[in-house]
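In this view, the complex is presented without one of its protein chains, the others remaining in place.
Labels run A, B and C following the written order; every chain starts at residue 1.
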Amino acid sequence: MTLSDGRDTDAHHRTDRPAQAASEFVQLLDPDGARVSAPGYDQWIADLDDAALLALYRDMVVIHRVDAEATALQRQGEIGLWPPLAGQEAAQVGSAHALRDDDFVFSSYREHAVAWCRGLRPEDLLKVWRGVAGSGWDPYELGMATPQIIIAAQTLHAVGYAMGIQRDGTDQAAIAYFGDGATSEGDASEALVFAATYKAPVVFFCQNNQWAISEPVGLQSPQHLAQRAAGFGIPWMRVDGNDVLAVMAATRIALERARTGGGPTYIEAVTYRMGPHTTADDPKRYRTDEELDDWRGRDPIARLEALLRSRGALDDDGASDIAREADAAAAAVRAACVSLPDPEPLSIFDHVYAEPNSHVDRQRDHYARYLAMFDEPGTGGEGGRA
Amino acid sequence: MTLSDGRDTDAHHRTDRPAQAASEFVQLLDPDGARVSAPGYDQWIADLDDAALLALYRDMVVIHRVDAEATALQRQGEIGLWPPLAGQEAAQVGSAHALRDDDFVFSSYREHAVAWCRGLRPEDLLKVWRGVAGSGWDPYELGMATPQIIIAAQTLHAVGYAMGIQRDGTDQAAIAYFGDGATSEGDASEALVFAATYKAPVVFFCQNNQWAISEPVGLQSPQHLAQRAAGFGIPWMRVDGNDVLAVMAATRIALERARTGGGPTYIEAVTYRMGPHTTADDPKRYRTDEELDDWRGRDPIARLEALLRSRGALDDDGASDIAREADAAAAAVRAACVSLPDPEPLSIFDHVYAEPNSHVDRQRDHYARYLAMFDEPGTGGEGGRA
Amino acid sequence: MSTLTLGQALNAGLRRALEDDDHVVLLGEDIGTLGGVFRVTDGLQRDFGDTRVVDTPLSEAGIIGTAVGLAYRGFRPVCEIQFDGFIYPGFDQIVAQVAKLHARTQGRVRMPLTIRVPFGGGIGAVEHHSESPEAYFTHTSGLRVVACANPQDAYTMVRQAIASDDPVLFFEPKRRYHAKGEVDVDADLADAPPMGVATLAQRGDDVTLVTYGALVQVARDAAAAAADDGVSIEVIDLRSLSPVDYPTIEQSVRRTGRLVITHEAGQQGGVGAEIAASITERCFEFLEAAPVRITGHDVPYPPAKLEQHHLPDLDRILDGVDRVLGRPNSLTGVEG
Partner (left out) sequence: MSTLTLGQALNAGLRRALEDDDHVVLLGEDIGTLGGVFRVTDGLQRDFGDTRVVDTPLSEAGIIGTAVGLAYRGFRPVCEIQFDGFIYPGFDQIVAQVAKLHARTQGRVRMPLTIRVPFGGGIGAVEHHSESPEAYFTHTSGLRVVACANPQDAYTMVRQAIASDDPVLFFEPKRRYHAKGEVDVDADLADAPPMGVATLAQRGDDVTLVTYGALVQVARDAAAAAADDGVSIEVIDLRSLSPVDYPTIEQSVRRTGRLVITHEAGQQGGVGAEIAASITERCFEFLEAAPVRITGHDVPYPPAKLEQHHLPDLDRILDGVDRVLGRPNSLTGVEG
């Protein structure tokens, strides 16, 4: 009659280091690039031929290069801030390649690779980070919402969007990307509640990159994050997030469930943020070189390259071609970034409302008069001060 | 390597009726009053002699009667609102009897029996509901916070209090009472996160009374609420909430864990709200007579009475004595209620701040002048209007 | 014309919106089978089904946050917050998402949410059930904030709010839910005054009295009482709290030279502060006296037995009228 004798199910406790073993996960491609088998998952990537694998590799290499360029642009003062994704290429590219164009993505601020795979224009990547716009792209064009900065808020948006899909009766899906730290916010749990209750066609994609700024994942949970989903009645998978094949397989499984009325799925992709939280962060304050070295040995790109080479699908020339392509993409992003025009001062009042608004319209008018003083010295009195 | 093949762990879905079976729980006393055995639990109530069992019975009978009196007082216009606890006597009395005086309770608005067991004075029960005060009692005197109306907010308070216990190094515990509906609020999940992370000495006591106003528990979760705790790394128990012995055993287990550094525990007590949500509610709109009848057959008081009679610890005379005691308590509550003095008008400004506050002090002064106009007609001009 | 209570008028307006646009979706706690704790959504789930009228789990952030997602997908969500005091768990989603998404996306994503909030006191309720949180939202750029005061406006304005492409906080004066009035349910929406304009609830010449929600009726009663006393009060029903229809107020104040604002919310930082400051800016030379605010005290909403001392009533409003007229009043002789 006893479902659980409470006294035996003892929970782990946070230690100084993350308490979570980073190894209990599904893996299809080991760090050396060897294909390993995982029953229930293998068939979901069986269709990937050399071309498809190369496409994954190309996107990962390119975005890795573009990410580094963005960091450089920040160092050079061309953009204000950058949250690097380095280390998370497989988690992002693998999941993005599983999506259909008509699925819809709700992400955090770090999913540059997802946006890239969805057809991002180079000039749109850095608009936000250069401070010229509130969003880089048209969400409806990319099938991807404006990245979210309020931790976990987007998880609810994804569920709501999925509820909309249900009402429209299509077989699309929504996917929410969020971090390990985000799992602690109330919104993230409420999203699981709503998704489970309405069986919404949504995929919760948690990139557990081990850190929320300076806080190890063990501070958010004493056990695997994926297990949280089970508590809400949502099926879950925990995959090697540096293994692009495992990520893709899991995401395809989840999407298929969503499309066929099976409701939500939770994926924890175990990965690592190799760089700082953002360019404003100093990770040396909170983590060790050993930890970094350890994760360097599990690099997501190197292992896919090894697989491709072992399959004869990539040689040095091929790799150089892709590297050149990556350089070109980085150059395009740089060129686009530095030539982004500054926004018009009065655009500050645009789009606050969709409809005319007497209050904002008046403030615009007043501010226009104020600015005009500087254009026409003498007419406005004190215009000469500036 | 696969921890969970996501495709097999399919979650249930809400149906029109609550999807949760109300039977998979720990039981020590069946609806007929027969003592049944549950390994791991029996020994936690082995010490209860006839006197202790009678004390449980007395509290349940008395609070049941007092609860009915409060409903009557509302119907007669003596109080504005009342949330009846009928049906939940075992869950509340059983858990309260497991507590020590120096433990601390954070409850919702329905835990009248808990307050009663902690020594509530009759005149303090209805102050809030009669609208004469913001809280009925001194939290430090009763070891029980002012009941919480904002759903789930108190769960975080309990965890914070428990973190304070940890800092003081004592073996006290905090307990949070909340309902099935409350489990959906972000606060409730964040409380689990904090409790698990810090291993706080707190007991989460969920009274699943099947309904959150008109919403069946299946709308909050497709599976047992207790399982949610597991997802956060917190051990849990699910007990028959109409079985005072099972409730008491589980609470003792949880408290013992808390006192000995074992951290939080989650208890789901499966029970039923026999009355309306509050006196303002009309449950006929959302639930059936059959359901009510079904639960009437699982009455928490009747089964304890049957046990006591079978042990020879209670006879008709004893039962009448306790019934009289209950009537006396109800009469005391009524008498205290109707003679509660109305608060002083200017007390509206008391205690807004603990320290002098120029703004509120000025408003008090102004309002005092305003009121004075009515006392001294002619001096304040328009005082005669009222 | 039908005679409806304010609550029934809202129900009729919601029904009409559900009929007119199948992208309208109602979300809230207990709004389905129960029809809401105030029965404002009574019968709607029965008639439109549970995908149009959705009982949600107990989570206000969840209600607003999923509504944002629905809006992303092209729906027009109408969220019910059960009582004013329960809106705060949804505050982040409202302030950081609902209010900002249209601007954030340079107008690409619309947030045509309507967030219905029964507000205000006077019903003898326990804590958290009598609050007036509207000023939090008027201070939030990107939101529109309105309050209805009578059945006709309830019916019309809720439809206008739902039809608006901007997010609207829609405040319903809960103590007036049972007040009856004539409602023209067939009138063309296009003929109704726009949601953003204030209306004259009572013409007058000596003092301009501005209010909204449940206090509109109290203000009219005060005007009637003052008339007996020879004072002519013009009562303006604001209706829109953001943006405020300043031209209408200005026109009145230029005539009367005297302004009293009354609301149930606390004074400090309330809607009255903004109106007093703005009208002083706009009409300084017309003002014969400083604008006076008659409001709830700056205290947590008190227990029921004290709410009569908290809420502006006829006498307190008239005391304010006396103050702005320089007649003897409760603050006569008080400095500063």
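One rule holds in what follows: a residue touches a chain if its C-beta (ideal position, glycine included) is under 8 Å from a C-beta of that chain, and two chains touch if they have at least 3 such contacts.
Because the structure is predicted, anything quoted here is derived from the model rather than measured.
Considering the complete complex, the chain that is not shown touches A, B, C. Across the entire complex, the residue among C:R15, C:R108, C:H128 or C:K180 in touch with the chain not shown is C:H128.
Of B:Y57, B:W116, B:F194 or B:Y286, it is B:F194 that touches the chain left out of the display. Residue-wise, the contact with the chain that is not shown comes from B:M163, picked out of B:M163, B:A182, B:V203 or B:I267.
Considering A:R75, A:R324 or A:H366, the position touching the chain not shown turns out to be A:H366 (whole complex).
For subunit B, the residues touching the absent chain in the complete assembly are 104, 106, 133-135, 138-140, 145-146, 150, 153, 155-168, 174, 186-187, 190-191, 193-194, 197, 350-355, 357-360.
Taking the whole complex into account, subunit A touches the unshown chain at residues 80-81, 109, 128-134, 149-152, 181-182, 184-187, 212-215, 219-220, 280-281, 285-286, 342-343, 345, 347-349, 352, 359-360, 363, 366-367, 369-370, 372-373, 380-382, 385-386. If you put the missing chain back, the residues of subunit C touching it would be 61, 85, 88-89, 91-92, 95-96, 99-100, 103-104, 127-128, 135-136, 138-139, 141-142, 242, 246-247, 250, 265-266, 268-274, 276-278, 280-284, 287, 289-293, 297-300, 336.
In this text, only the chains that are shown with their structure count from here on.
Annotation: 35 Å between the Cα-based centres of subunit B and subunit C. Inter-chain centre distance (subunit A to subunit B, centres taken as mean C-alpha positions): 42 Å. The distance from the centre of subunit A to the centre of subunit C, each centre being the mean of the chain's C-alpha atoms, comes to 40 Å. The multi-chain contact residues of subunit A, meaning those touching 2 or more other chains, are 186-187, 190, 193, 197.
The multi-chain contact residues of subunit C, meaning those touching 2 or more other chains, are 56-57, 59, 61-62, 89.
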